[in-house]
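The structure appears below as structure tokens.
With one protein chain removed, the remaining protein chains of the complex are shown where they sit.
First chain written, first letter: the chains are A and B, and each begins at residue 1.
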Amino acid sequence: MTAALTETRPEPRAVRREALHFAVRNGKLVTGFAVVLVLLLTGLLGPLLLGSAPPNEYVAAPMLPPSAEHWFGTTTFGQDVFTQFVHGLRTTFAVGALGGGIAALIAMVVGFAAGYRGGLLDEALTMLTNVILVIPTLAVLLIVNAYLGIRGVAVQGLFIGLTSWPWAARAVRAQTFSLRTRDFVDLARLSGLGTGRIIAREIAPNMSSYLFMTFILLFGGSVLIASSLDFIGLGPTEGVSLGLMLQNATQWSALQLGLWWWFVPPGAAITAVVGALYVANVGLDEVFNPKLRTT
Amino acid sequence: MRRYFGRKLLVYALTFVVAVTVNWMIPRFMPGDPVAGMVARAGVSQPAAAEAMRAYYTNLFGLDRPLWQQYASFWGTLLRGDFGISIWLFPTPVSTVILRAVPYTLALMVPAVLLSWVAGNRLGAFAARRRLLDNTVLPLGYVLTATPYMWLAVILAWGLGVVAGWFPVAGGYSFSLQPSLTAGFLLDLLHHWVLPFLSLFLVALGGWAIGMRNMIIYELESDYASYLAALGAPARLIRRYAFRNALLPQITGLALQLGVLVAGALVTEIVFSYPGLGSLILKAIQNQDFFLLQGTFMFIVIGVLVANFVIDLVYVVVDPRTRAGMAGARG
């Protein structure tokens, strides 16, 4: 290696402090998370501040352009676009968190088990991963949603989670595989710790930054898949989502009528959330991976 | 070589079995009596169609028979190429409806995917070279790859179609024309193709550019690059090697992205009412045409599997390591 300027092994606390030190100075990370945070707060607080009016209620004259009264204008039915927008943001974050969370959980279980145990279990799980990986996710979700009439945010998130974990499981497996043969894991094994404990105490903490970044990418992916499903017409029937807004806008000729305020905000918000997450992820990578820290 | 392809084919075969099984199983999870439910939900007005459907469903599901027989007969009909009869376009067979739509989807997807891959790789490699370019290409790439396909499609349709009026925003060709092999019709076809192609191309482009940029930076830090630099090799040679080697994971990436690209094509078609599989799916959902939906699903799965296999073949040709390992020649 390079003259690995011999120092004592860094304390975990020191490592965390150092990571934080670089995190707050990383422009990509700060910008990315700031954008996500602003949109998240809009989604969380917006509906409260706007009162209890349901987002799909007809509240004003149709097709009004943006004004002080209706920030994002109104739809062809006279619904307030901004009200729909803040409720839609909420749905988007919920689906992202749920789908991304479930996918991350499955990916971790499969990845840890396959990578740590190896052997037949690894073979079987890798095969399963590859099979699910090849199947086009959206097509499966179409069939499932259409037949079972899934129209709730929670169930939608669940099924997205169930189908979008494979690439993450592969990544976790590869990481686990490389950690498995490290000294400290051997030591833990020799000292008689069980498999579950070794994974929980020795392996997972050593790749926590990696797992977090995986979750971020899964979150972004879930948001995009959910918006596609909603757009095809398999979105929630109760309430509103950003994808559903896009669907309504195109279905009711917002394009031809020039109601740009109807279809620009929801798409821009999805792009902003997912893009900001991706950029923040690059920032995180730079923070946790000292090799990339060439400022 | 045999082992490599054996493994791949096994995965694809298993995938196919899983897809077929999902296809068979899902209707059985429908709440209530599936046959009555489906006939009711289909809301077919023609009595003949409703009766045919009932008979067809009952025969197909064969709910009075044991499960394994139901499953076996499902495979039987499938292998005969029988995907059932479309309810939306009763009594056209589903396979006919699908085959009519497939050319449009392929004409949209194949050029968009291949061209975005080639252009994205060039752009990413270029970005890795110049700081200024890196600072512009990278953010733009992240924005593009985070854009929902249908939203970019909507924006393009609005901007270049409705506002500027340069391109039509709906259909595969003008309603006034009859499909024929005349220059006028082909030009019209091309005119309608531009916007959906462009929106698919642009979103995919961002992802490839970012992937290549990151891969090539990784390659430029690899040992062989350091060695060449230590021997004074010009940056041109090192970059050429790095680009070549960075293409390999990008080919694998192409296989991994297929699902996302298909999804993108489907929603893009819906925006432009482009008469491919995407619009078919929308019609199937709106008309509760489950046979059409299931048939389209099977078609997409088969298409993705074939594409995967083609990519595997290409990979073997491009990466000497797979071939060297296969020949078993080892010093």
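Assume contacts are C-beta pairs under 8 Å (C-beta built on N, C-alpha and C of every residue); 3 or more make two chains touch, one makes a residue touch a chain.
Here, contacts and distances are computed from a predicted model.
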item	value
Protein that the absent chain corresponds to, by UniProt name, given "Heptaprenyl diphosphate synthase", "Gas vesicle protein", "Peptide/nickel transport system ATP-binding protein" or "Molybdopterin-dependent oxidoreductase"	"Peptide/nickel transport system ATP-binding protein"
Chain not shown: contacting residue from B:Q69, B:T96, B:T136 or B:S226	B:S226
Chain B, residues in touch with the chain not shown (by the definition above)	222-224, 226-234, 236-237, 241, 244-245, 248, 319-321, 324-325, 329-331
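The criterion applied here is as follows: only the chains that are shown with their structure count from here on.
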item	value
Inter-chain centre distance, chain A versus chain B - centres from mean C-alpha coordinates, in Å	22
Sites on chain A touched by chain B in the complex	127, 130-140, 142-144, 146-149, 167, 220, 224-225, 227-228, 231-234, 243, 246, 249-250, 255-256, 258, 260, 263-264, 266-268, 270-275, 277-279, 282, 291
In the complex, chain B residues that touch chain A	10-12, 14-15, 18-19, 22-23, 26-27, 29-31, 139, 142-143, 145-152, 154-155, 157-158, 161-163, 169, 221, 256, 258-260, 262-263, 266-267, 270-271, 281-282, 284-286, 290, 293-294, 296-297, 300-301, 304-305, 308
